[in-house]
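Supplied in structure tokens, the structure appears directly below.
Missing here: one protein chain of the complex. Every other protein chain is in place.
The chains carry the letters A and B, assigned in the order they are written, with residues numbered from 1 in each.
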Amino acid sequence: MGVVHGDLMTLNIGPQHPSTHGVLRLRVKTDGEIISEVEPVIGYLHRCFEKHCENVTYEQVIPYTDRCDYIAAMNNNFGYAVAVEELMDLHVPDRVEHIRVIVSELNRLASHLLALGTFGLDVGAFTPFLYMFRDRERILDLFEVLCGARLLYNYIWVGGLSHDFPKGFEEKIIDFLDYFEPQLDEYNGILTYNKIFIERTADVGVLPAEVAISYGVTGPNLRGSGVKWDLRKDDTYSIYEQFDFNIPVGTGTVGTVGDCWDRYYVRMLEMTESIKIIRQAVKALPSGDVHQALPKKIRPPKGSVYKRTESPRGDLGYYIESDGSPVPYRLKMRSPAFTALSVMGEIASGWMMSDVLAILGSLDIVLGEIDR
Amino acid sequence: MTIDQLINWIPFGADWPATTFFIAVLVCALIIFIFIAAYALTAIYGEVKISSFMQDKVGPMGQGVGFHTGKFGLLQPVADALKLLLKEDIIPALADKKLFIMAPFVVFIGAFISFAALPFNQHTIVADLNIGIFYILAVGSLSVIGIILAGWGSNNKWSLYGGMRSAAQIVSYEIPAGLSIVTVIMLTGTLSMQGIIEFQTGTIWGIFPNWIIFNNPFSFIAFFLFFISGVAECNRTPFDIPEAESELVAGAFTEYSGLRYAFFFLSEYAEMFVVSAVATTAFLGGWLSPVSGYFEGPVWGLFWFMGKSLFLVFVMLWFRWTFPRLRVDQLMSVCWKVFLPFTLVNIFGVAIWSLIVG
Partner (left out) sequence: MSDEQAKLIQEAVAKALAGDMDMINNIEDRVTRSKAKAALVKAKREAKKSSATESEKPTSAPPVKPSAGDEKLSFIDEVVAKALAGDMDAINNIEDRITRSKAKAALVKAKREAKKAAVTSEETPQVESIPAEKSLNQKVAEAIEKKFPSSLTGDDVDGHIQLKGDDWFNIAHYLKDNPDFLFDSLQCITGFDLGLENDLEVRYNLHSMTHNHAIEIRIQTDRKNPKIPSVEQVWRIGDWFERETYDMYGIIFEGHRNMTRILLPDDWEGWPLLKDYEAQETYHGIVVPKVKEGWE
């Protein structure tokens, strides 16, 4: 029997498409349902972040970092603040460190909830998405109480914070965690162990560890491939070494190590760890003035720094070069979603149309951060 | 009320038989159309509200100042319908206009004419055909032609994908659905809808209603096979791959707007009802009361029929808001590798069961 070869059809998934998580365009070559080639085309959301940074002062950069990864703005603020502080050799009070950890872990919860919810949506499960958004909403409400903003906080400043915790905020956080922890079981019940969900995600889009490292994939995506690597532990910053938490890795419970389900489940487990960290941090929260170490003027000495922090999407690096003026000479953001998306072409080829979107969803990209 | 009775009522029936027949058909069509519209509005409201309860939200609510959507959002479906009617009707410049315009109506006709053979109660059936269930299965697959027309005529890659997927899916699932019905027909020995229901009167051991689903283990399985195949034929989650919104935008319906889209919408809901009604008739005793000898009569009959059918519609909604979506190859392998062998075994099983027990 001869083999029938049809022509390949070029299909643009995006820039306007329900499950591209922003304005991403995937140029795919398809043979019927089978996708033979995937090429991500990015840049639709390019807002000249790095050029902006060369024209504004160090303080003014912070709101821009918010807008890069708008899903986890606290973590972006955090990474930037840590980088500039290292450049200035500035040490912040203990209370500030604790609050930073608390808010960035809360933001990690919110970000993971969104990632998992939209991933569920990508494979067609609508209800878990709304459950997760319901709980994410509570975190955003907490942030609203904290700093008035729901998405773009501008909260973590170089040398301190914009506000201290309001009165009774610690109790609110603990109340939320007490409410939230049992919800994880609900998610597991409705989505994680759903037979159809496992069928759709197990063994799909396997990302081997060495490919992941070569492509610079980091964060939950790398851990999903079984690599135990978390900057909070391995290249610790702030006060993360004081807390007791585990690094969950993908084990191939239902399929192969590094498949979509593993990447999904690592995030699910990470939420438990984040809850642990927040509980410890709230318990150990010292008193003090959060504005104490705020520099009057940020004028780092000449030099450069490359500082990585663990954002919900992976290694968020800031390369900052200072020429001694109040304006950064060069600021480069190494965004984890950028590297995660670059692996799409490698792992998504050869799968079916539905799988490609599942793989894309499992990588948890934010286009604001990719295009900057 | 069958159509024959209607013809007899019309006073000038004897003089102008053709006109009379035409008028009678029109009246029936009008009644069915009104029924479908009313049912669709209810179903949309139900879908919105039920999904809200399942998803921990309130859904449409008539709160605050102004008209809004009435108490509990009861007017929401009306607002939806009005919106769809008033929307601009867009036909893409490069679309194949004839096919594009025709498609929604073809889809709707498939669902619409199925209603002609649905027995709402002891007397209410437009035409009690002697091949009733066969007729419904036959016209039910008309909708696939419409969807392919829509997919091709839109001149859009997503639509084409949706159309092709839909064709593959509906044609495949016709087979297990049809074969499941064969088990019923083997037991009842009739294709007439009323005949199938009448077969189910009485009780088993004086307790259970003598419905086909309880008749023997094979028909019990056949019910689930038929219902799930029916869900797949309606393109509902978890089998909604032809319009998978996260993959194909809206599949075959991507380019449609306004009234034409409303017709697709309407026929989807109508088809859900038809599938539920057929499942009710063939397996759940149609308009028969679950307690034999009680709650019988035309009004109760209508109640039982609608109750059972709408319950199955509710189950479909329940599916939709609970399950993720299958992939197209998984969908096919479920059909051909699981359902088909099971239905074939069922047929043999029922045959042997009839020989031994019945």
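As a convention for this text, contacts are C-beta pairs under 8 Å (C-beta built on N, C-alpha and C of every residue); 3 or more make two chains touch, one makes a residue touch a chain.
Keep in mind it's a predicted model, so treat the numbers as computed, not measured.
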item: For the chain not depicted, the shown chains it touches; value: A
item: Given A:C48, A:V145 or A:A284, the one touching the chain that is not displayed; value: A:C48
item: Positions on chain A where the hidden chain makes contact; value: 42-43, 46, 48, 50-51, 54-55, 89, 210-211, 213-216, 227, 229, 234-235, 301, 303-304, 306, 308, 315, 317, 319, 321, 330, 332, 334, 338-339, 342-343, 346, 371-372
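The definition used in the following text is that only the chains that are shown with their structure count from here on.
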item: Interchain centroid distance [CA atoms averaged], chain A/chain B, Å; value: 44
item: Chain A contact footprint on chain B (complex, rising order); value: 51, 54-57, 157, 161, 164-165, 237-238, 240-241, 244-249, 320-330
item: Residue ranges of chain A in contact with chain B within the complex; value: 9, 11, 17-19, 32-33, 120-127, 130-131, 134, 190-191, 194, 196-197, 199-200, 352-355, 357
